[in-house]
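Removed: one protein chain of the complex. Kept in place: all other protein chains.
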Amino acid sequence: MSTQNPIFIPGPTNIPEELRRAIDFPSIDHRSALFAEMFQPLAAGLRRVLKSEDAQIAVFPATGTGAWEATVTNLLSPGDRVLASRYGMFSHRWIDLCRRHGLQVEVIEAAWGEGAAVQDMEQALAADREHQIRAVLVCHNETATGVRTDIAAVRRAIDAAGHPAMLFVDGVSSIASMDFRMDEWGVDAAIAGSQKGFMLPAGLAIIALSAKAEAALQTARGARCFFDIRDMLKSNANGGFPYTPPVNLIRGLSVSIEMLEREGLENVFARHARIAEGVRKAVAAWGLSLCARHPSLYSDTVSAIVVPAGFDATRIVTHAARTYGVAFGVGLGEVAGKVFRIGHLGSLTDVMMLSGLAAAEMVMADLRLPVEMGSGVAAAQDYYRATAGSAGSSVTAAA
Amino acid sequence: MSTQNPIFIPGPTNIPEELRRAIDFPSIDHRSALFAEMFQPLAAGLRRVLKSEDAQIAVFPATGTGAWEATVTNLLSPGDRVLASRYGMFSHRWIDLCRRHGLQVEVIEAAWGEGAAVQDMEQALAADREHQIRAVLVCHNETATGVRTDIAAVRRAIDAAGHPAMLFVDGVSSIASMDFRMDEWGVDAAIAGSQKGFMLPAGLAIIALSAKAEAALQTARGARCFFDIRDMLKSNANGGFPYTPPVNLIRGLSVSIEMLEREGLENVFARHARIAEGVRKAVAAWGLSLCARHPSLYSDTVSAIVVPAGFDATRIVTHAARTYGVAFGVGLGEVAGKVFRIGHLGSLTDVMMLSGLAAAEMVMADLRLPVEMGSGVAAAQDYYRATAGSAGSSVTAAA
Amino acid sequence: MSTQNPIFIPGPTNIPEELRRAIDFPSIDHRSALFAEMFQPLAAGLRRVLKSEDAQIAVFPATGTGAWEATVTNLLSPGDRVLASRYGMFSHRWIDLCRRHGLQVEVIEAAWGEGAAVQDMEQALAADREHQIRAVLVCHNETATGVRTDIAAVRRAIDAAGHPAMLFVDGVSSIASMDFRMDEWGVDAAIAGSQKGFMLPAGLAIIALSAKAEAALQTARGARCFFDIRDMLKSNANGGFPYTPPVNLIRGLSVSIEMLEREGLENVFARHARIAEGVRKAVAAWGLSLCARHPSLYSDTVSAIVVPAGFDATRIVTHAARTYGVAFGVGLGEVAGKVFRIGHLGSLTDVMMLSGLAAAEMVMADLRLPVEMGSGVAAAQDYYRATAGSAGSSVTAAA
Partner (left out) sequence: MSTQNPIFIPGPTNIPEELRRAIDFPSIDHRSALFAEMFQPLAAGLRRVLKSEDAQIAVFPATGTGAWEATVTNLLSPGDRVLASRYGMFSHRWIDLCRRHGLQVEVIEAAWGEGAAVQDMEQALAADREHQIRAVLVCHNETATGVRTDIAAVRRAIDAAGHPAMLFVDGVSSIASMDFRMDEWGVDAAIAGSQKGFMLPAGLAIIALSAKAEAALQTARGARCFFDIRDMLKSNANGGFPYTPPVNLIRGLSVSIEMLEREGLENVFARHARIAEGVRKAVAAWGLSLCARHPSLYSDTVSAIVVPAGFDATRIVTHAARTYGVAFGVGLGEVAGKVFRIGHLGSLTDVMMLSGLAAAEMVMADLRLPVEMGSGVAAAQDYYRATAGSAGSSVTAAA
């Protein structure tokens, strides 16, 4: 397998040249002014991406899983109750993490292919008269099924139940690619990583906290030290870190935000939506359907495509890698073998996407799925042509 | 325009990661052993690529045009006669260069779309009873028209005429991508550059000389100093250069040859042929034809595609760049406006090529040429699928 | 402040070109064979560096602090007793981390400038008749004071007390720079990071476990999920990670080990010792002394230099950065203001070190400390000349 073809996994994403160059530099003294310069603009930039006026920002040298852990250990205490909906592998894993940290998780199951079960969650909250539920956990974009949950609706449900629970949102595979409105949606903890919409290698866990969450920091008794947000905020206030910071990725994240804002955040979202819609046109042309059950649930960063019953979808991913050097994502958990996934986020163009669709067609035909060569490509081409020149057709990286 | 999409111009070509890394290093002392280590393997490696046992190799910090100049000023004297066939922009330019250096060029015209007019050349040589023609000049691959000339046939023509003229071959856009047999074909001067099959940035002019050419070095009175091959060979023999060498590209060229040999030269040629054939299948599916008039002339590194009469082919290139960020080549000289060119050489995969074909389809349709979406892509996909797993389907660069 | 001068902080260290290039590559599919190839050699390589036959290796996307946390949460349970000696900022912080995770830490204080109080530790172990102490924690190289503790002696103390406690050793600023003998010393958990002797950016937390420690994994009840070593080992066994791996740094670590072994581990240690001794000769020539109280305690990776009483050592670091663009380390904790630190580990040559010593002399003189220009440089030069050509004079990185 080579690194010549773009990758089509739902993160890490293709890294633009500008970010490749931004993170490639010599060691500097992380206690120097040079580091402070790199780090200083980060929090404000992240707030703009998250559409928050004054969220507290903490960035750890870890991954999204680390951000989950930081969130629950910093804002909750062992024994606390939380409410979560499970509708895919990532919502499942977050629930599992909570349990390992001693939380009581009330799980609202939903079909894999649906979003968070908002109505059931509202009922559960309403039923919690004593307000023992401390937090509601939702994955904005369930990466395993390509499903977007309406966070505004979750917020309405919490409010309708008159419940004071905090709202924690995993935006790892949505933030910086799909619209995210931290303040408007009343999100108390927003979670992101460096390796998706921010187009960097994995290695940064990003957490944004509302004022309510910040207050919870002081009382939570979750065991933490590496992920202690209080220590982090205190050190950050002095321009530093409680330990050696991931200097290169921090600089990369600053430059990534510059790139996103140069393109325009709404243009970035429109570009993701446009590329994703092309993929969906192709899927329809292939006679296949998405795991996501309604158009309102369609993710703009990843599409999970259901294969005909009896066919093992993992073979598509294996064959694509081995025969054409192209990376797609396998199905995970309940949908393992039933879906394969096309990631379409980060630094990507319509033209790059077409090569992924063309590869998928060859792979499916090689494996004797009834797909006509060029059919999905043509459907996507039609869509891309019709929308060429729109905001969403802009490209990210200049040399 | 971004640098996200691959480029489809007939050179410079997409640079593999391994070469990007190989040429990115700090300044070293070019009089040190470290430079000698980088430089030493180059000549033998180039001989293997050129299939020559003992050609003398000279590498200058210049481009292919510089290699043309070095060849004619080092091997010929002002007033000398040479025979050349003109059948495209690059064969034309080489003739022009010869004239500026005071040579008398007997030009055998051929249609743009044909190769060198071998029979006419044989007649001209036969007619030259006094053997005043000192050299025969041929472009192996005419980049402007996508035409390959049969160099073995040129050699046979020279021999049939019993003529002692030297044979100079421009292999800038063929060497390291298409089979080149310096010794078998009796080539006296072979010319290449770094930015085509060697997959590097422009900046190296490569010249290989037969023993006969080497003898001519001593008697030629062409004015030269920067391009003096005698000085170069003398300095090289001591591990150095007559002036500051292009250290980074020299190292890159050594690594490039390693990559080519790791893949296997014949595999490299097969890969180029396979990708090119996919492009040709697409062109046929579009209902268009190549500038090259017979299949035996088809180049495996570049295809010049004839557009319907009355349509300005340059618009395709302009629209592709502006609307889809994709680079194709314009027509040059006699075929300006009549053809556009797709480069398919260097570090390229079938999947990357499909994105170029898909882009070309969108562009042509946008400009109201009667091309069906997905039609060329499908034709190429069929071919690539049928030949997947063959020698030619290997990929070049590992991370 | 520029990045032109080498840095002289005790990590992160100067990154050799070869590693800069090794970690600069595009996103790949971390579930692909390509990742498995990069990751596979890592464990065996780390074992060779640690001199262990069969330690279990876990590498997390975090820093040394994360490795501390992983060690104590995976091998111990809240309420467990551990024994630790405090003799500098890093031994102090590790104790603090243990307490935050609910451990009872019996602290044996030693002067900052001394190593672990081995005799007192032996007494404490002997006094623990019930064997309630589960683990003994030691920093091999206390980065804050430039003190090396004799880990073999700690092992002898544990054995002399006939105590079954595990031995956890922080080797963050020693491993890969100074000799470390995991098996011979009976270390149960060895901790390292990427940004010191391995010459990479920060971002990898490295943990090696003895068989005894591995057994403890199964019974420990420390809260962990991101840092769960069981999950990590299980995923690693399948060639993967429990979450997105830090691909670039993992590849970098493999290449780093290749570089260390190409130079020869013992040569690496000799090189560090040689450069460090030159620094110590300079310090003596300046009429200053080290924080480390006996030559047997001298660290080969960092020297903490005591300034005259009443002088604020931090001014040296600030002035060096601002006036000469050179980074030294400040004193921390108890020795803040009393020492400044010169890091001399990782990718460093004698010649680079001399520039650091020359800079330190200028800085001290600027601040009116009675240091003669060239005096320390001359002392180091004499030593480097006398030892030039020895094993320790080899250099690390080739282009």
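Going in written order, the chains are labelled A, B and C, and every chain counts its residues from 1.
The working rule: a residue touches a chain if its C-beta (ideal position, glycine included) is under 8 Å from a C-beta of that chain, and two chains touch if they have at least 3 such contacts.
This structure is a prediction, so every number in the text was calculated from the model and none was measured.
From the set C:E37, C:D150, C:D312 or C:D366, the residue in touch with the chain omitted from the display is C:D366, counting the whole complex. Considering the whole complex, the residue from B:P201, B:G239 or B:G337 that touches the absent chain is B:P201.
Within the set B:R224, B:R262 or B:R293, the residue that contacts the chain not displayed is B:R224. Interface note for the absent chain: among C:Q40, C:Q123, C:T318 or C:S375, the touching residue is C:S375. Touch with the hidden chain on the side of chain A covers residues 17, 21, 24-26, 28, 34, 251, 398-399. Touching the omitted chain from chain B are residues 1, 3, 7, 9, 11-15, 20, 24-34, 61-66, 68-69, 73, 78, 96-97, 100-102, 193, 195, 201-203, 222-228, 242-249, 321, 327, 329-330.
Residues of chain C in contact with the chain left out of this view: 1-5, 14, 16-17, 323-326, 347-352, 354-355, 358-359, 361-362, 365-366, 372-375, 377-378, 381-382, 384-385, 388-389, 393, 395-399.
We adopt the following convention: only the chains that are shown with their structure count from here on.
For the touching copies chain A and chain B, the fraction of interface residue numbers used by both exceeds half; the interface is of the same-residue type. Among the other chains, B has the CA centre that is most remote from the centre of chain A.
One simple way to say how far apart two chains are is to compare their mean CA positions; for chain B and chain C this gives 53 Å.
A straight line joining the Cα centres of chain A and chain C is 35 Å long. Within chain B, residues 17, 398-399 each touch two or more of the remaining chains.
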